[in-house]
Structures are given as structure tokens and as C-alpha cells.
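One protein chain omitted, others in place.
Letters are used for the chains, namely A and B, taken in the order the chains are written, and counting of residues starts over at 1 for each.
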Amino acid sequence: MIGEKEPGGISAAGLEVSGLTKHYGAHAAIQQIGFRLERGALLTLLGPSGCGKTTLLRAIGGFVAADAGRILVEGQDIGALPPERRPTATVFQGYALFPHMSVAANVAYGLKMQRIPRAEIAGRVRDALAAVQLSAMAERMPSQLSGGQQQRVALARCLVVRPRILLLDEPFSALDRNLREEMQVELRKLQQRLGITTVVVTHDQQEAFILSDWVAVMNAGRLHQFDRPAGVYDAPATRFVASFTGMTNLLEGQAEGQEFVVPGIGRFPLPAAAPPGSLLGLRPGALRLVEPGDPAACAVGEVGFVAMTGAEALCEIACPGGALQVAVPRRPGAPVTGARVGVALAEPSQAVVLAA
Amino acid sequence: MKRNLVALPAMVVLAVLAGAYGSFFATGLLRQVPGTASVAGPLSLDNYLRFLAGGGQVPVFLDTFGFAVLLTLITALIGYPLAYFIARTESRFLRVFFLAVLVATFLSGSVTRAYGWMVILGNRGLLNSLLLNAGLIEQPFRILYRQLGVGIALVHFLLPFFVLTVVGGIRNVPRALEEASRDLGCGPARTFMRVTLPLSLPAVAEGMALSLALALSAFLFPLMLGGGRVRLVANYIYDQIFVAFDIPFAAVVSAGFLVCSCAALLVMAGLQRLLLRRFATGGLT
Partner (left out) sequence: MRRGPLGRALWTLYLALVMGFLLAPVLFVVFYSFNDATMFRLPVGALSLRWYRAFFDSDQFQPALRATLVIAAIVVPATLLVALPTAHLMARGKGQAWLGAALTAPVVVPGVVTGIAFLGLFGMLGVGDAMTRLTIGLSVFCLPFSLRALNASYAGLDRRPEEAARDLGATPLRAYWGVTLPQLKAGVLAGAIFAFVEATDNFSIAVFLADTRTRTLPIAAYEHVRDFDDPTVAAMATVLTLVALVFVLVLEKVIGLEKLIRHG
């Protein structure tokens, strides 16, 4: 259920985008983007660089004038407003802190623009800095802060103006892996506590899954799938979504009864009807290795390359018609290169039929 | 509407410039009223015809362009190693020191420098006094009031412009490229010739174009150090106004000069664009 009932009976989403299109010359940066996001939810725009996700974010923030389409915040059309009059606040990539102002002055900036009384500004700045645990840094200059601290200042600077939409452009890309994971959790908790409708741009599927209520997967200016994280993972809507989220086995073949026959590789049980031209998508984790003669084996091949990825090992199984990637738990007796093995489905429901 | 307001000051200046350069082509169509500082009609092409027919200016034009090209080449030869040193020395002190000397020279003004060279190069100046005292020469060696003296002072004038332009170009050549070249077995000299120099050529062309423009328009230096004996176009024009009192003809000669200088600079700009396309360092500006 997206959206909620307004007292007046009008359903108004926290953020609603419809038919949004932007061309740069002949190149379409975004085409016909549309979705509805309920209040207080966090949406990530996921896609490779150049897919249009940043253009979409900047269009919502008011920095890109769309050629067509509407942007509604809580029922109000903001498409014609300049950035300073939109109820949005952006954490820019690289944070864009004002280098010539202290942390406190940075955070106070938006309130000053709203002509809020000085005494109230001081209190709100203090609260905002406390919320991001930077009270001690108020008088520092941005250049004296670490990357993580700068990011928190940028966040505080946005939250202090109490925007109705919080926008974040690749907020964690400049941080180390450990700090990144810590900040992701921190952002998610803060966002849930404040109940603020939020849109995050990222190219990292892991980040998208950790943070989001909803994920919008984009490629080449188009919205491929708007879904819950689990929906994106378990039931990718298109071939692009499948491969972008790590579904590396995309097999071409034909349905024969309840089976999908992949020439030169094997036969796999079908979870659903597969019209001609369909692909069968299998994550490496949806497969397991068995003895070559095991009746469950769908394909038989030779172990090629083996890569350790942590708790699992990723094996490439060379079949006559191509290779399959299989993730297996690492334990004694794990397959070695050159061994002949069978490949079976670990869980039949994890196979996905994709339209070509 | 708001954009127009931002553009307004620039438009006013453009209008003044257009008016100035436009009026000056028109001045050439008029005639000097003898014995006064004013010009009057009727409009005629006489001055332009006189300029095109009379061969008197041709040697002056050729001299000026030849001299400017020569000075530009000398400046580039003297200046490039200095620019390279400033760009690549590991000592911050030396880098800032040399930059400070260049910027100070540049900011100290052309009158100061022209005058400095006058008192150094004159027949009774520092250089000749030193040489005479040392017994190296019997007669003062004449440097001033000939092209040599003007040339020395002009190279000195051009050097900071050239070097400061090229330093930026060399610094923009990523160090990693030089390191990659060394890593792949190329010696320092060959790395310089095959990587650093080619990639800095666009900046060299820019510096040379700037030097050429400044050398062509040199006026004060030939005036002070040439003593009327070094005849360049700028001084020829000046004489038309302050000696011959013929403003319309001066305007015509100026127009001819302008066309020739623009042609020379267009050639340089074309060369620069060519080099830039060939040796662009890829967004590292």
C-alpha cells in the first residue's frame, strides 16, 4: 500500500513523481519516470553511473528543470518552484559545506534564510548538532573535520530546516568501508526516528538493501523496477535489474513442459511458465554442487576458477555450452579445480523467469 | 530579465569598444584640418589608397613582424627551462622564490624596466663602464638605440608572461605519466622529450601567442630604448600623430596593422588548437 488517506479524503503521497523527462540535446537523461512514495519512507535510486539517478534527484531538488512531468510533495506541485522555495534539502555528493563558515554557521545558514529569530536559531542548531553527535565541533571549520564528520554536518544542515523531503546524493561514497556501514545504520535510525521522507542516490546494491523501504532501479534514463528491496532481489523485473543485483547466471533456452532446456548446459525445473524467448535467472547462491550422478543434478561440468569471497567460495563450473557460477559454503572437502561435479538447484523457488 | 541585468555592464563596455574601433575605421575616411587637431569630411578612401599604394610602410611592417617573431622564439628558448624548473623542482622555497621574482618583475611596471635597461645598456651605463674599467674594450660598445638594446629589454619584458603561462601547462602534465614512462624503461631525457614536452606544447603555444602579441604591440620600449632609430609600426603610427599631425592616416596604418596582427594571432590560435587536440591531457586543466 503506497500512499495514505488524507483527512480530506485526498490520497497524498510523501513524494509523487509522474512522467518526468529531461533531455540534454538528443540524449534523454531521464524518461517518463513515475512513482509514489509514502510519507516517512526511504527510497533509494539504484543504478550504474550515467543511469539518470542523480538527474532525477536534482530535478526533485530543483537544480534541473524537467522537460515534462510533475513532482508532488504531499500533494503540492513543486515543479515550478526554484530550489530555495522547495520543501526539500539535499546532502550533496562531497557534502558542499561552505568552506568559509564554521560548522555552526553552516548549520544555521538555512534558518537565517528563513529569517528565524536568532535565539531560536541557536537552540535549533544546538539540537541538530547534538542529533549528529557533533556538539563539540560547532566552532570548527569544515576543513578541520574528517570525512565522516563533514557528512554529519551536511546532514545536520539539512535536518535543521525540517524539510519535508531529504535528498542524499551518493552520501557514503567518500567514506571507508567500516565507517560507511556505521553511517548507513546511523542514517537509517535517524531517518526512522524523524519519520522524514527520504530519497538516496547510490550505485551500491548492498547500500540500497540496507537502507531502503523502497528501491528504484534505473538504467539509461528509465525506471526498471520500483519495489521493496526483497522484491528487487527475489523477483527482478528485467534482465538489467537481475544482472545489476548480482544474478550472474542468465541462461537462454526453451521451455519443454515443466523444464527449461539450456543447450550445452542442462535442464532446470521451471518455477513458472516461460514464454518463448525467456531467460532463466539463477543467483550463484541458488545453486549447489552435487555428485555428477546425483538425480537432482541439472547440469554437469568441471570446476574451473574458484574465488574465496568470505564465508563462501564462488566456483565457476565449465559446461560444454557455457559456464555456471555457483556459491558454495567453504568447508573441508570443498571442490577443487578440475573436479567433475553436478549442479543442482538449492531452492527451486529461487529460479526466476525473465522476459528477454 | 535578470540575466540581462547581469550582462548589462559587459554590454556597456562592449558598446564603448565597438564605438572606439568603429570610429577609428571611420576616422581613416576623413581628412586632417591643417594646423588643427581636428579631422573633417568629406568622406573619401584617399587615405586607404595612399596606404595601399605607398610602399613606404612595407619595410616597417616586415621589420616589426620579423623582430617580434625572433623575440618570441628567444623568449621561448630562454623561458622554457625556467618554467620546467619551477614546475618540477621539489623545493617549495625555490619554486616560490622564482615565482616571486617573476611576478615582481611583471608587476614592477614597464617604465621601471625600460628605464633600468637604459641606464644599464647606455654608452655610459653600467655594462659599458664595467667593460671599459676592466680594459676589455676601448670604446663604449653601442647597445642602446639599436635593435639589440630594444630586443634585450623586450625579452626581459616578455619572459614573465611566457614563463608564468607555461608553468601552469607543465604542472598540468600528470606526474603519473612521467613515472609510468620511467617505469617502462625510458630514461629521464627521453621521458622529457616524449612525454613532458609534447604534453606541455599547448601551453607553450599559448605563451608564444601571448609573447607575439605583446612583442608586436611593443611601443614604450622602442620609444625609450630605440631613440627614434628603431622603427617599428607602433612608433611609426605614433609619429604620424605627434610628428606629422595626420590622425586619419595614422588610423589607416593602424587598421592595416590591426589586420596583420590579428592574422598572426589567428595562426597562433590555430596552432594552439591543433596542439591541444593532439596532446590534450584529458580534463586535467
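Keep in mind that, in the parts below, a contact is a pair of C-beta atoms (placed from the backbone, for glycine too) under 8 Å apart; a residue touches a chain by one contact, two chains touch by 3 or more.
Owing to the predicted nature of the structure, the values given are computational and were not obtained by experimental measurement.
Residue-wise, the contact with the chain that is not shown comes from B:220, picked out of B:70, B:197 or B:220.
Across B:173, B:247 or B:275, the residue that sits in touch with the chain not pictured is B:247.
If you put the hidden chain back, the residue from B:59, B:81 or B:270 that touches it is B:81. Residue-wise, the contact with the chain that is not shown comes from A:90, picked out of A:90, A:150, A:184 or A:278.
Residues touching the missing chain, restricted to subunit B, are 2-3, 6-10, 12-14, 16-17, 19-21, 23-24, 26-27, 38-39, 78, 81-82, 85-86, 88-90, 95-96, 98-105, 107-113, 115-120, 124-126, 129-130, 133, 153, 156, 159-160, 164-165, 167-168, 171, 188, 213, 216-217, 219-220, 223-224, 233-234, 237-238, 241, 247, 250-251, 254, 257-258, 261-262, 265, 285 (touch as defined at the top). Although one chain is not shown, part of subunit A still touches it, namely residues 61-63, 82-86, 88-90, 92-94, 96-100, 109-110, 113-114, 157-158, 161.
Here, only the chains that are shown with their structure count from here on.
Here the spacing of subunit A and subunit B, counted between their Cα centres, is 57 Å.
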